[in-house]
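With one protein chain removed, the remaining protein chains of the complex are shown where they sit.
The chains carry the letters A and B, assigned in the order they are written, with residues numbered from 1 in each.
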Amino acid sequence: MSIHTLSAYELHKSFCKGELKAEQIIQAYLDRIERYNKDVGAFLRTFDEKALSQAKALDEKFARGEKVGRLAGVPIALKDNMHIKGELSTCGSKFLTNFNAPFDATVTRLLENEDAIILGKTNLDEFAMGSSTEMSALAQTHNPWDLSYSPGGSSGGSAAAVAARLCPIALGSDTGGSIRQPASFCGVCGYKPTYGRVSRFGLVAFGSSLDQIGPFATTTQDVAMVMEVLGQHCEKDSTSCTDPSYDFLSSIGTDIKGLKVGVPRHFIKGLKGEAKACFDKSLETLQDLGAELVDVDLEVLKYSIAIYYILATAEASTNLARFDGVRYGVRSESAQTLDDVYDLSKQEGFGPEVKRRILLGTFVLSAGYQDAYYKKAQKVRTLLIRKYQEAFKKCDVVATPVTPDSAFKSGSIKDPLEMYFEDMYTIGVNLAGLPGISVPAGFINGGKPYGLQIVGPQKADVAVCQTAYAFEKATACADKIPEQFKK
Amino acid sequence: MDENGYYFFLLKQKIREKAMPQLDPEIIKNLTMLSRIRCSKEERESLLSDLNEILGYVEQLNEVDVEGLPPCNTVLQGMTNVMREDETGQTLPRETFLANAPEHISGMVRVPPVIKSS
Partner (left out) sequence: MSKDYGRWKPIIGLEIHSELNTKSKLFSSAPNRFGDEPNTNITEVCTGQPGALPVLNKEAVRKAVQLGCAIDAQVCKFSKFDRKSYFYPDSPRNFQITQYDEPIVLGGTIIAEVEGEEKSFAVNRIHLEDDAGMLKHFSSFAGVDYNRAGVPLVEIVSEPCLHSPKEASAYAMMVRAILQYIDASDCNMEEGSLRFDANISVMHEDDKAFRNKIEIKNMNSFSNLELAVEMEIERQIELYENNPDTPQDELIAQATFRWDPEKKAPVLMRRKETADDYRYFPEPDLVPIVLTDAYIEEIRATLPELPLQRERRYISELNLPTDTAFLLASDKPLSDYFERGLTTCSNARSLANWLLMEFPGRLKEKGIVLHKSGITIENVAKLVNLIDAGTITGRIAKQVADDMVANLGRDCEEIVQSNPDYQPVSDTATIEPLVDQVLADNEQSIQDFLSGRKKAFAFLVGQVMKMTRGKASPDVVNELLKKKITEKAEK
């Protein structure tokens, strides 16, 4: 059996039975990365030596009969906006090409405490702003299903890494869809937890009230396994959920008979072609599994992009203010005065999308405009949250498409606004702080993956994963591997 | 152009018909000053048209009746009073902090001279 065809759950089991050694597993993946990363461009860097020595140590620990962690034997990749102490966190930006994280992210600590082994850091749109990973200033990532197509973004590197089986689990971050959209494009599972479920300490902030870290995997069972480790209260994050860790795994595999699935038919009426056909088929599958479809009114979601591009950019404009070339990052060499240090470092360090969003965010907060833009958007956000709450009175989860269509060709979308539309189905979920998953639903438009999104009320993370797993088993497309990367 | 691309095309037309430019070059200049990003004239022009388009799109929020709606400051339902004990914890060692500093001197981060009263 090829190691790379196994899920993380299976790898962990095999390791714990003594069937596979950690060093074997890590070496297998490092070899694959060596072979394939130049085509996919998923990884920005790997920690070969460190990972192998950690693997060796883990093997020795196991051999001594010591208790091993819940992720023992599992290699994981992290998006390059999450900190591993002493390693680079570039955020895909020229600004931070020399920035060594001075501390571990909470997620890093949690993973390492459970004996997971971090293989490397993956590519992303600069500062997580984008939906194609094309905004990375450092590398290009390609969709493993068709290398001339985009893997989606901003967590395109993590999605592609899992799709090409370069590692079984990768973490991404999701502010408006940055885990779910690439998951849909790359034919893998991508999960965004309830806001606050996973600590943001050590994640470079983009939209503070929207960001969440979540896993990519080839099966929802793996998502559940990782979420049990990551979903903990964190004292260093004031927005961290105080609930004890949820028990995901025991619900995995239970049926969804009688589950009420809300469908916002009016909102998604713009869906056309093979995407629509796939979505309709997904709904039928859910019904076959015993779920009951219910119509819900989420018309308000048509405003979600507008709300998002006011609120997220406002938060981002202040979150990125700290990148000024004073304390860290690349300071412009031409800087003579303090003003130069600020102005030039930012001019040289930030890409066009980042600049666009910072200026927009500054505008919507500025005197004379804040009421009309920022405050207005905050109020519509309240309306959106209430509409979701009303919907969840009628149903347990909501099903929608993840993306308007399957992946687009790299370089085909030049208009910023057109790119923002890629997130039209995912953004509302962040605005309301809800848990949402993208699970592979089929292949359309000539063999391109397409996902289904399941959304739950706040804290219904387990129900969302349970539903996704049942669906995944019924459609059996989650374990398909792109031809080029089968071996 | 595929089905969903056409949908977007129609939407953009609608925006162009409705939208009035919100920003003029002066405002862009002011924004670059507020956010401390020095942009070339070409960059500012490109940003002006991008931002106008995006702002034209978000105008639709004016359709929404927000009478009586409180602003949403947080999605965390009812979470308040998250505080910590007044205890000191692990500090960031100075060497680690300064290792990322572009310039430092005598334990301080170094920047070009700052005029005290401008």
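For this structure, a couple of remarks:
The rule is simple: a contact is a pair of C-beta atoms (placed from the backbone, for glycine too) under 8 Å apart; a residue touches a chain by one contact, two chains touch by 3 or more.
None of these values were measured; they are calculated from a predicted model.
From the set A:R32, A:K79 or A:R200, the residue in touch with the chain omitted from the display is A:R200, counting the whole complex. Considering A:H233, A:K281, A:K302 or A:R327, the position touching the chain not shown turns out to be A:R327 (whole complex). Seen across the whole complex, the unshown chain contacts chain B at 34, 36, 73-74, 76, 79-92, 94, 97-98, 105-114, 116-118. What chain A contributes to its contact with the hidden chain is residues 82-83, 89, 91, 96, 99, 101-103, 105, 200-205, 208-209, 235-239, 314-315, 318, 321-324, 326-328, 338, 342, 362, 365-367, 370, 374.
FYI, only the chains that are shown with their structure count from here on.
A straight line joining the Cα centres of chain A and chain B is 22 Å long. Only residues 2-4, 7-8, 11-12, 15, 23, 27-28, 30-32, 34-39, 43, 46-47, 50-51, 53-55, 57-58, 60-62, 64, 66, 69-77, 79, 82, 84, 92, 96-97, 99-103, 109, 111-114 of chain B touch chain A when the two sit together in their complex. Of all residues in chain A, those touching chain B in their complex are 98-100, 102-103, 195-196, 209, 235, 238-239, 242, 270-273, 275, 300, 303, 305-307, 309-310, 317, 321, 324-331, 335-344, 346-347, 350, 352, 355-356, 358-360, 362-363, 366, 373, 375-383, 385, 404-405, 415-418, 420-421, 431-433, 458.
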